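All protein chains but one are shown in place.
Chain nomenclature is as follows: A, B and C, assigned in order of appearance, with residue numbering initiated at 1 for each chain independently.
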Amino acid sequence: MIELPNHPIKAYGDREGDGMVQMSFVLRVTPCARAREAAKQFAEAHGLADPLVTTMEEAAEGFSYFVVYGHSKHTVNPGQIEVPEVTTVTMTRDVIEKRIKKLGRKIVLVGACTGSDAHTVGIDAIINYKGISGDKGLESYKGFEAYNLGAQVENEFLIERARAVGADAILVSQVITQRNCHKENGEALIEMLKAQGLRDKVICLFGGPRVDHALGLELGFEAGFGPGTKPSDVASYLVDRMCPAYDESPDA
Amino acid sequence: MIELPNHPIKAYGDREGDGMVQMSFVLRVTPCARAREAAKQFAEAHGLADPLVTTMEEAAEGFSYFVVYGHSKHTVNPGQIEVPEVTTVTMTRDVIEKRIKKLGRKIVLVGACTGSDAHTVGIDAIINYKGISGDKGLESYKGFEAYNLGAQVENEFLIERARAVGADAILVSQVITQRNCHKENGEALIEMLKAQGLRDKVICLFGGPRVDHALGLELGFEAGFGPGTKPSDVASYLVDRMCPAYDESPDA
Amino acid sequence: MAKGMATVPLDKAKVDRCRELAAAVASDVQSFIDEHTTVGVERTILRALGVDGVDGEGVSVVNRVIDRLQTARVLGRGVCTFVASELKGGAESIQDAAERLAFGDDVDFAAPLSPEESRRILAPHVTAALARIDEARGHREAFKATLPRSPEPHRYVIVATGNIHDDALQSKAAAKAGADVVAVIRATAQSLLDFVPHGATTEGFGGTFATQENFRIIRAATNEASARYGHYVQQTNYSSGLCMAEIAWMAAVEGLDMLLNDAMYGILFRDINMCRTFVDQYVSRRFIARAGIVINTGEDNYLTTADAVEKAHTVLASQFVNEAFALRAGLKNEQMGLGHAYEIDPSIENSFLLEIAQAQLVRQIFPTHPIKWMPPTKFKTGDIFQAHVHDAMFSLVGIVTKQSIQLLGMFSEAVHNPMLADRYLSLKATTYVHNTCKNLGDEIEFRTGGIVSARAELVLDEALTMLEGVARDGIWEAIGRGAFGDIKRTRTGGKGYAGVVRRSDNYVNPVLEALEA
Partner (left out) sequence: MAKGMATVPLDKAKVDRCRELAAAVASDVQSFIDEHTTVGVERTILRALGVDGVDGEGVSVVNRVIDRLQTARVLGRGVCTFVASELKGGAESIQDAAERLAFGDDVDFAAPLSPEESRRILAPHVTAALARIDEARGHREAFKATLPRSPEPHRYVIVATGNIHDDALQSKAAAKAGADVVAVIRATAQSLLDFVPHGATTEGFGGTFATQENFRIIRAATNEASARYGHYVQQTNYSSGLCMAEIAWMAAVEGLDMLLNDAMYGILFRDINMCRTFVDQYVSRRFIARAGIVINTGEDNYLTTADAVEKAHTVLASQFVNEAFALRAGLKNEQMGLGHAYEIDPSIENSFLLEIAQAQLVRQIFPTHPIKWMPPTKFKTGDIFQAHVHDAMFSLVGIVTKQSIQLLGMFSEAVHNPMLADRYLSLKATTYVHNTCKNLGDEIEFRTGGIVSARAELVLDEALTMLEGVARDGIWEAIGRGAFGDIKRTRTGGKGYAGVVRRSDNYVNPVLEALEA
């Protein structure tokens, strides 16, 4: 685990403890000396000492845009923070294939971008052969049998397909997050699986640009994957959960 | 006076009351899930609800740079803010000249960028013939006799010159503000003038990019002028204070 | 295209060949189009004739009518004949006729009128329908003529609060900050709705519903801003999805200037059935043509799913196809805002040169088209500072290669729909880049045999090869194998297929006929 300071720290501008932070915001005021002062007081309300309003411009009639720098009095103690993290160490393709071989069958999975979300690039990157940044997708492994259902897939349909192919895992991608619709979609799937008595039979993975492991857990998934996830990360996670341990000896 | 809302307002993202603000800062943490959470909590400490950490990058070994958006719970009431403002309405060259004529003599002034500050562009813009953005400097008026002493002028020397030329006004520019050296330099001048019994005999104007009227007053000057000041603003201010009122009738 | 600008070498014969191939592709599809109608098309015709309003459950009358005819399996004759029949049967007005068709107990689904008779009965209404469009166009053009035209590239921004009244405010703000075009982005899933919502709306995910009332509200706001800030601000919306034709008509009568409208976008990016889309796009474009609206095609989207270096030629090939379809729907070159985008991975060495090459190539191939230049989106991250610079480089290509319409990049692209300040800063930065580099494109030449020239030649060659394949297999097949945007669709798959109806022999549609005349 990466070591983080275990004491309250301030923001770092260019000297330890200077607490420098930058803010920008719009207030419904026309630019003038009082508007500038309002911005200053607004910044102070956030805990910024000696805020410097570096710009005040009329972004629209009756609205001013401000940039402020100030010395934040706030601290945070990173050492005291605990957040769930996926701990599986990503394995090589070779190890992944070998471990699935030990399982004696392919790992079957279905994936989709659900609800009204049409952003497939993320789930495609994980599942499709092409992969992302040179890391080939799950389709490229001999050990995986992967079904990518694409975009705008309803939870019902997703479960139906999962059942039909006998999926070991369901991969859900959610990109649109407005008013937390991604959370609702995700939770609904889990509820539906539970209602159908399927929850224990599949591993559920949640992913998307605003997703992290904590959110995945919160919504009832086994794991959550965020920006920068590689197919090999997901492959390793599944292998780690499903396949017998891998014996390092050459002829294992 | 520009009308500002006279009730507590929140920041405006794209809907009334959404309170959206943007922050950026550096924390002494290596990027990881806990570091991201630390940034989130740090933002929350400032009063941001649901902060979204949109970027976390390793800006240096052991330091992460963050951008955060969040809904600030803070408000400010612009209508309740009072700040001193220079109220002189800027006059035309014609009016300025005519009113000085009424005074019966030229207005004499000395200006300088004082202390170790070498930023003359601002004071030059006000005094020198060339002016700024098409607004010619005080030297360009028949009614002013202006002496620009330039950069790095010691307060003693400035006062000495003011006395020598019988100045009506002293114009001080301060651009460097590190550790408030501008305030110290400004205050010191006023003290020195007082000590020499000269304070009442001259109008003292303070100016610079971090100066406003309030600061000018705070330091004991008659007025403070900030970014965007034009020579005609300064001319008008001096005329307004020193010259008999101007009779609008054509042959006044 | 301005004289004296930097050019890339262009083999005119190859360009001509591409156009020929695209024409063949479009002609093939046109014969399908001419034999079909859709629920969307028929609803549009009803609206054009003057039908409006919703029932007690908030369902549009036009939907009620068409659904009923569809259920009765008589839609293949076209709604017009039924309307005419009701009028003949005593309906007081078109609206009354439609309401009878929607809710009446005694609708005669056998519809005894001949096409000729239907045409005759509807003739004055068809005239009125067209007059309404022409009048809206006239008003718009007259007002526009009173204001100075902004220099190109036109700066195009989106507003998307979900609330039309907030959108109106944002739109005025954008106008003040220099926007030449304001688009109201639609709510996330509207394109999949097989009806157009009604009235002013104040809630929507990721955008605001396209409704006729919303069009009115935002148009009024933009006109107000145009007058106030002294430059004409164009208003834009989306003629796309299952209701593309209806929205085209709404835009036509509400005086919009532009519409996102693409012959294939719905198929590829919304998984809308291709038969449906091809028919709908045709009819939508007939209205668009009449209204003098500029379309914006969606080729930029390809580069969000496919690689922008490898698949650059698919954008060009698709532009030829979109052009061919548009021509068949009566659009003028000056109405074709063909889309393309700055979407190459910014970490690629000399990627800027490839972007310039593509933009310049498109500019030269479509010299009189109001080309639409789209910003980087895919490689934007939450580092808003870096994103702002990324957009600046994009703007630079826009001015150097003299793009006509530039959708402004937003530094918050990877974060949220643009907020007031984001748009303001984007307009400010873009205006700076366009102004500081105003004549840069006239100043430089690209070295023969250089990276830019070679890239332009390669892309054209690849587009030609691709179009040969598409023409050979037909577009249905080509889409089937993922030729565009790496996305595969089947002829009978996708949403809205049930709404496609084969025209019967006595199909009649005097509105469309008039538009086609």
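Assume a contact is a pair of C-beta atoms (placed from the backbone, for glycine too) under 8 Å apart; a residue touches a chain by one contact, two chains touch by 3 or more.
This is a predicted model, so every value here is computed, not measured.
Trainee: Just list which of the chains on display the missing one touches.
Mentor: Across the whole assembly, the hidden chain touches A, B, C.
Trainee: Check each of C:Leu10, C:Ala200, C:Leu440 or C:Leu458 against the chain that is not shown and name the one that touches it.
Mentor: Of the candidates C:Leu10, C:Ala200, C:Leu440 or C:Leu458, C:Leu440 is in touch with the missing chain.
Trainee: Looking at B:Ser72, B:Thr120 or B:Asn155, which makes contact with the chain not pictured?
Mentor: The single option touching the absent chain is B:Thr120.
Trainee: Can you tell me which of C:Ala24, C:Leu193, C:Met393 or C:Leu458 touches the chain that was removed from the display?
Mentor: From the options C:Ala24, C:Leu193, C:Met393 or C:Leu458, the contact with the absent chain belongs to C:Met393.
Trainee: Would you write out the residues of subunit B that touch the absent chain, in ascending order?
Mentor: Within subunit B, the residues that touch the unshown chain are 24-26, 57, 59-61, 63, 65, 116-118, 120-121, 124, 150-152, 176, 178-179, 181, 209.
Trainee: Suppose we count only contacts with the excluded chain; which residues of subunit C make the list?
Mentor: Counting only subunit C, the missing chain is touched by 4, 6, 346-353, 383-386, 388-390, 392-393, 396, 411, 425, 428-429, 432-433, 435-440, 442-447, 450-452.
Trainee: Write the list of subunit A residues that the hidden chain touches.
Mentor: The missing chain touches subunit A at positions 12-16, 20, 22, 24, 52-55, 57, 67, 69.
In this section, only the chains that are shown with their structure count from here on.
Trainee: Hey, how far is the Cα centre of subunit B from the one of subunit C, in Å?
Mentor: 50
Trainee: Just how far, in Å, is the C-alpha centre of subunit C from the one of subunit A?
Mentor: The answer is 33 Å.
Trainee: Out of subunit C, which residues touch more than one other chain, so two or more?
Mentor: 170, 414, 419-421
Trainee: Quick check on subunit A: which residues sit in contact with 2+ other chains?
Mentor: Within subunit A, the residues that touch at least two other chains are 24-26, 63.
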